[in-house]
Structure formats: C-alpha cells, structure tokens
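Heads up, one of the protein chains got dropped from this complex, but the rest are sitting where they should.
Going by the order they are written in, the chains are A, B and C; count residues from 1 in each one.
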Amino acid sequence: MPLSPEQLSEIEAQRALSQPTRRAVSPGIEQHLYTAFGVLDHGFVRVIDYMGDDAAICQAARVSYGRGTKSVQNDEGLIRYLMRHWHSTPFEMCEIKLHVKLPVFVARQWIRHRTANVNEYSARYSILDREFYIPEPDHVNAQSTVNNQGRGGVLEGAEAARVLEILKADSARAYDNYEAMISQDGQAGLARELARMNLPANIYTQWYWKVDLHNLFHFLRLRADAHAQYEIRVYADQICRLVADWVPFAYRAFEDYRLGGAQLSAPALDCVRRMLRGETVDQENSGMSKGEWREFEAALGR
Amino acid sequence: MPLSPEQLSEIEAQRALSQPTRRAVSPGIEQHLYTAFGVLDHGFVRVIDYMGDDAAICQAARVSYGRGTKSVQNDEGLIRYLMRHWHSTPFEMCEIKLHVKLPVFVARQWIRHRTANVNEYSARYSILDREFYIPEPDHVNAQSTVNNQGRGGVLEGAEAARVLEILKADSARAYDNYEAMISQDGQAGLARELARMNLPANIYTQWYWKVDLHNLFHFLRLRADAHAQYEIRVYADQICRLVADWVPFAYRAFEDYRLGGAQLSAPALDCVRRMLRGETVDQENSGMSKGEWREFEAALGR
Amino acid sequence: MPLSPEQLSEIEAQRALSQPTRRAVSPGIEQHLYTAFGVLDHGFVRVIDYMGDDAAICQAARVSYGRGTKSVQNDEGLIRYLMRHWHSTPFEMCEIKLHVKLPVFVARQWIRHRTANVNEYSARYSILDREFYIPEPDHVNAQSTVNNQGRGGVLEGAEAARVLEILKADSARAYDNYEAMISQDGQAGLARELARMNLPANIYTQWYWKVDLHNLFHFLRLRADAHAQYEIRVYADQICRLVADWVPFAYRAFEDYRLGGAQLSAPALDCVRRMLRGETVDQENSGMSKGEWREFEAALGR
Partner (left out) sequence: MPLSPEQLSEIEAQRALSQPTRRAVSPGIEQHLYTAFGVLDHGFVRVIDYMGDDAAICQAARVSYGRGTKSVQNDEGLIRYLMRHWHSTPFEMCEIKLHVKLPVFVARQWIRHRTANVNEYSARYSILDREFYIPEPDHVNAQSTVNNQGRGGVLEGAEAARVLEILKADSARAYDNYEAMISQDGQAGLARELARMNLPANIYTQWYWKVDLHNLFHFLRLRADAHAQYEIRVYADQICRLVADWVPFAYRAFEDYRLGGAQLSAPALDCVRRMLRGETVDQENSGMSKGEWREFEAALGR
C-alpha cells in the first residue's frame, strides 16, 4: 500500500486540521480519521467521516431533546436491549464514510450489499494504476473438497509457485497491453472505457463507501464470518477494529448478540431441550439433516 | 411550539458545548444546530447532526485523498456539472439528521419517502402530548373545483368559523377521552397501544429523520412544490433554508436545475422549436392534451 | 368486512376469468386470488398478483436456463439450505401483491417496513368510508405492568364497556363532523386534504402492497411474533396462511429456521454448553442480565 508522497501529504494536511463543532464527537474514531490502514498487499481502509456515537443511538431511540440517556450505564443497557430485540432504526442513526482500496473481485462481492452509498474511481474517465493483488503463499489454497464454494488446504511448493508465477505474469502482460492500447504516442489511442476490459479481476480499484451502522453490522456479520472469502474477510476484520473504537457499546452488543451468537432452528431448540432433560440425541433422532446436525454441533462447540 | 423549560435547557446545554473535530465542518449549518425552528402552530424542525459539506461532494466524486477540488471555484463548477448530468452518488455522500415535530397527517405523507432513516416517538410506549394542529383562518380552504386533490379559495367567515370550532372541539374531546381511558385512577387503565386509536390525525407526533442529500433534494423538489399540500410545504420550505446554509453550492444548483427548472416532453420540445421558427402553435396543433398544454404554457410563463 | 355488491361482482368477474400463461404458476395461491379474507371487524387481505413459486427460488439460485433443480426433493433441500445460510437473494425472486384494508394505526406500523411498494387510497382525493375499528371485548386490554409497550389482562366489565362506548361515540362524532365540513350543501365545503385531519386512527384505510418474499418473511417474523400488537399480528397470521399455500417449501423452512427458532447470544451459547456438561447455571452466574436470562429460559421452554 505505498501511497505517493503527494497523497501522504494530502492526508497529513487533513489530519493536522482541527475545527470546533457542536456535533457529537467520538474520540475513539477521531484519532483514526484519514489514516490508511493497510489491507492485503496494496489495499487500505480509511475513515473519511462519521456521524454519531453510542449516545446518539440512545438519543434517537428516545426521540430526545438532549443527548442519550441520563447515565452512561443506562446507555449501554439500552443499546444491548435494542440489539437483542432487533430494533434496527436507532442503529441506522449512525453513519460512517470509508475510502477503500480493494481488488475488483472483492469489490464485486462487496457491492452486493445495496443499502450503502458508493462512488467508485472511474476507469471510463481515468487510467487505473499498475497494482494487482498477488496472494501471500500461505493464502494460495486448493479448492475445498467438502464445500463447493470454499477453499481447502494451502497449495504445496511447486504448484503454489506456478500459480503465483501465472498471476504475476498475466497481470503484468495485461497492464502492459492496457497501456499500449491507450497510448497516444504515434496512434489515436483506444478509449479508456474499452481498454479497461483487458484488465483482470485482481487489479485494484477504490471507492468511497458510506453506510449506516445497522447495515454495516449486517455486512460485518456476513463478511467477518469464517465462511467469507479470506480476501474480503480481512477488510471486514479491519473495519470491526475501527467500529469498536467508534461506538464501543454498540460493537460489544454486536459481538455478543450477532458475531458470537447463533440462530438455532425449531428442531435444534427441541434437541437442546431434550439433551438438557438427559436424553441422548444424535443426528438420526434429531430431525435434522446431516448438514444441519454438523452445524448444530459446531454451534454447541462439540 | 412551546418547548418546556427542561427541553429548552437540554437544547441550550448541547448548543453551548463545542469540541474539536478533524471532520469536514460547515459553518453555515453549525450555527443552526439543535435550534428548534417553528413550523405551523406547534411543530418544528431541528438539525441534530450532519455529515459533509460542498467540498465533500467533490471529494467523493473524485475519490480523493484530500478534500475537494483545488479551488473553491472549481468546486462549484463540478457540483453544477454533477447536478445537471444526474450524477446522484456524490450528493449521497452528505447526510443530515433532523428532529421534526409534525401533525400525524403530515407524517403519513412524509414517510412515503422510503430512502431515509426514521425513529418515531412511540405511542405504544409513551403518552402523547395534548397538541393539535388547528389551521390559521387564512389556510382554511375549500375543496378545489379544478384539481381533485387540491384546495381552492379560503373559506368565508361563518363556514370557516364552524370548521375551526369543530376541529378544536373534536380534538379536545378526543384527548380528554384518551386520558380518561388510560387513567389508572380507580380503574386498570387501557393499554396505550389501544387508546391511541382515538386520537385524530391533527395530533402532533415527532421523529428523528436522517437522509442523504440526494434523497433530500428529491423530497424537497416534490414537497416544496406549489402543488404540495400547504402543511407539508412549510416544512420543506424551512428545510430548504437550512440546506442553503449547509451546502450553498449544491443548493444553488438544485434551485437552478430542479426547483426552478421544468421537464419538457418530446412534444413540448417540438412545439418550442416550431415557435422559435416563427410558427403559431396552439393547443390544437400542439399534439398535447389540454392539461399538458396548460402546464406547458405555465412553464413558459405565458 | 361488508363489501358492496358492486365490489363483490368486480371480484367475481376477475375470479371467473382464466387465461393461459407460460409463466410459473402456483396452484396453491391461484385458488385464493382476489378473494377478500376478513381480518378484524372491517379489514381484509386479498392476493392481487404473485410472481414465482418454490421452483423459481431454485431456478434463480442456479441462474438456470430451465426451471428449478431436477427433482422436487432437491428443490426442498436447496431451499432449506439457502434459508439456513441466510442467502436472501433467491427469495427476493418471488413477489406478491396484496390489497389490504386496515385501521390507520396499524397502517402506520406496517409502513415502517420500507422495502415494499405501496399505493394507498388517497384521502386528499377521495372521501373515506364510515368504517372504524372497534375491538372485540376480549381484545380490550389493560396497559402491561411488566412491558412498557405491551398490554396486560383483559379489562373488566364496566371499564371495558366505557372504553367501547367512548371509541364508538368519538368515531361517530368525528365522522359526522368530517361529513359536515366537506358537505357542499349550502356552503363551499372544506378541502378533503384538510377535513381528513379530524378522523381518528381507528378509521380504516386501504392500500396495494407489493413485496418480495425475502422482505415479506422479515415482516412476518416481526409481526407474526407474540410480541407484536394483536391488531397487526392478525394480518400477519392471515398472510402466513396464504404464503404457506403459495410457496410451501419456503414457508416450511421459514417456520423451522425463523419463526420457530431463536437467536442465542454468545453468553447464552456458553450457558448451554455449561449446562450440557452438567453445570448448574442460574442467572447470577450466567453472565446475562435478568431480562436476557428470562428470554433465554423462555427459548429453552423452561
């Protein structure tokens, strides 16, 4: 993630400037504003702006004339109650704006979350940089044999080397040809909106992404999950750390009730009840399919 | 809009508190934060929080590392270009949160704008105040004879007086009975979620409403329009004044390209061309229906 | 729910007409099309149109050239897998359009679900009918003493009678005055957009409401829940019966994984694990608040 000296100085200039405001301020996230937190080999996440804090969630829930509840302790209790009972609208009252640099194939997964605002760097208008995601050797995995949409063990030496060699060579060649096609040196130069089609999905793009806290939590629950693809999970993990500093009460409630919790089905609840009564329950008498049973045992940590 | 001394002191406490922030600050809107701007007889609009300013629109459009464009003049030019060419996403990068007190029948129109976040004061949980909208005499109008969903001239003396008398008496009686039903004095007391059904649509409710600038402009274009019902238009007009102070470049572009502009249909454009060539065009040879022609003449100020 | 003879004959005319189509057809819902299923004293739910069936969910999940999976058994297995793993987009590929008649205070809760399309009967344009919701005596409840936003036991004789008397008398008077204000007999007549403000929240309105199956399930999970207000829950219950006939596989999965299931928090999962190991766990050593513990015990049926 090597930012140019000009980019770094623009960031520094913004970080140096502090102005008074009457709005709610979250000190935990103020310290991180504008800083580029590196993700993958060339990517990053930067907080550009935010609205609200833990107290703002309570303030909205109470449609209050002042700030949140009367005491900080009450604020946390109310936030946990709201999260537990699926009250989503108070969490929508906080908003965050991020600048993210990410490979195109990650961007394509990310954009499927529609309840957010996005401005992407335009490859119709501008020329993309020569930056491609090349995985670290310990993240070059085989196709999973149990899960059609997952990965299995890390690839061994020669095969991994071949893969990395291909990714590097094809990226370099695609970019060389991209440049050759748009060049106006001795030729007209292909339109950028056409030339971009030659670039592979591991090229980096970037965007401004703005989302409210409720929808961000939904994104994080799915993308910080163990089943998410590694390359998007590392972005979600980085965002989790930032949110924990921004709205610590809400984040802790999210960890307890969403990230670390589990949805048990009606048959699964029934099995728990039978087990607590001392019955021996196995997959065959559980009323669950093999897949469900496996997930049920995982939820119980068995 | 008589706020209680406790409410006023909560507002004053918030206004008095100023903290440093690294975020974009809009001085024009900072001065208005938390102040209750009166609308109708008991309603108000208060700005609770905001995100972004004119430069933030440019910053997002450019997916920039620093702030907006290099010069303030360029910022305005870019914003006008974006508005003119229907680029909506940069305007979505600004957000505003309002506290609004409004009659229920206005709230029912307002909520039809779905791309916003809302926390409404709960009449299941809380007891509503005795506050009802009673129109000023010069806003008590007859049913329009030309527009089925509009109003005509102001009602004359005796009829207007009867209307106002009915509205006042029915409001008072409905509220008295609401109180009588929920009272726990010598009886169990009806559940609030049931008792509220006795209250008429001119009772005031309140909510926190958060929306991005693009969707706010859409709301304002429809609700600050001459065809909107007066009682929602006065809220839209008040919000227009606040937005003009918050993002002056964007607001001016909105005035020029949306509020003050007009959508001409294909037949209407054709008529303009013919008229500019010196042809005499009237409704009969215009290809437009009578209604369209009337609207066309209005757009041309004839 | 007394429909007029003209309305009934319009409905019959639509039900009598059958035409060939190449689209997916769900026989279970075809039989119910247009029929008004009564809810509360004057309300109803009618299915106006639908798109898709169980197989269409599978067809979309597979981005298929033909219909769903090769066998009906596979269809059900795939649908259960998709529901269990929170794949929402295949369920969004089914859509239903309802005509609903409901009291205004129910409509105000309902409309908070924003991801749906709505056309409501306009009281600016038209005159509302004289129809008000008056609860059955066994649904006139006291305010709950344990839950601020709920109801407790049924009100006893004299108090219940007083409540019903008030609701009836105030509704009748409000409507009489509404009619008197808009009357053009010997006076100009108040604009309908103003007169409607005199009507209480138990008057009936009606709308066309269109929603995809994923968002409908979300609505039903919240509104067919025991904690939802009775007057909206009866609508949700009626819709559940219709959905069960429309997409039987998807509905059964919804019952097992959502309606009948429970979300256990991280501390709750930990307690289950400890209990299964034979530990005695009570609220004090559970790490849960009293409220959480009560809900946890309820989920385990203790």
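Note that in this section a contact is a pair of C-beta atoms (placed from the backbone, for glycine too) under 8 Å apart; a residue touches a chain by one contact, two chains touch by 3 or more.
Given the structure is predicted, the values throughout are model-derived calculations rather than measurements.
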item: Residue, one of A:18, A:177 or A:285, that touches the chain absent here; value: A:177
item: Candidate in contact with the missing chain, chosen from C:92, C:129 or C:176; value: C:92
item: Touch list for chain C against the chain that is not drawn; value: 3, 6-7, 10-11, 13-15, 17-25, 30, 33-34, 48-52, 56, 59-61, 63-67, 89-90, 92-93, 95, 97, 99, 117-121, 206-208, 210, 212
item: Hidden partner interface residues of chain B, rising order; value: 77, 80-81, 84, 86, 89, 112, 222, 255-257, 259-269, 272-273, 275-276, 289, 291-292, 295, 299-301
item: Chain A, residues in touch with the chain not shown (by the definition above); value: 103-105, 108, 111-112, 114-115, 118, 122, 124-125, 133, 135, 140-144, 148-153, 155-156, 159, 162-163, 166-167, 170, 173-174, 177, 180-182, 184, 187-194, 196-202, 229
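What we mean here is this: only the chains that are shown with their structure count from here on.
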item: Residue-number overlap at the chain A/chain B interface, same or different (half cut); value: same
item: Between chain B and its twin chain C, rotation from the CA superposition, multiple of 5 degrees; value: 180
item: Mean-CA-position distance for chain C and chain A (Å); value: 33
item: Inter-centroid spacing, chain C versus chain B (mean Cα positions, whole Å); value: 29
item: Rounded Å distance, chain A centre to chain B centre (Cα mean); value: 35
item: Residue numbers of chain A (touch at least two other chains); value: 89
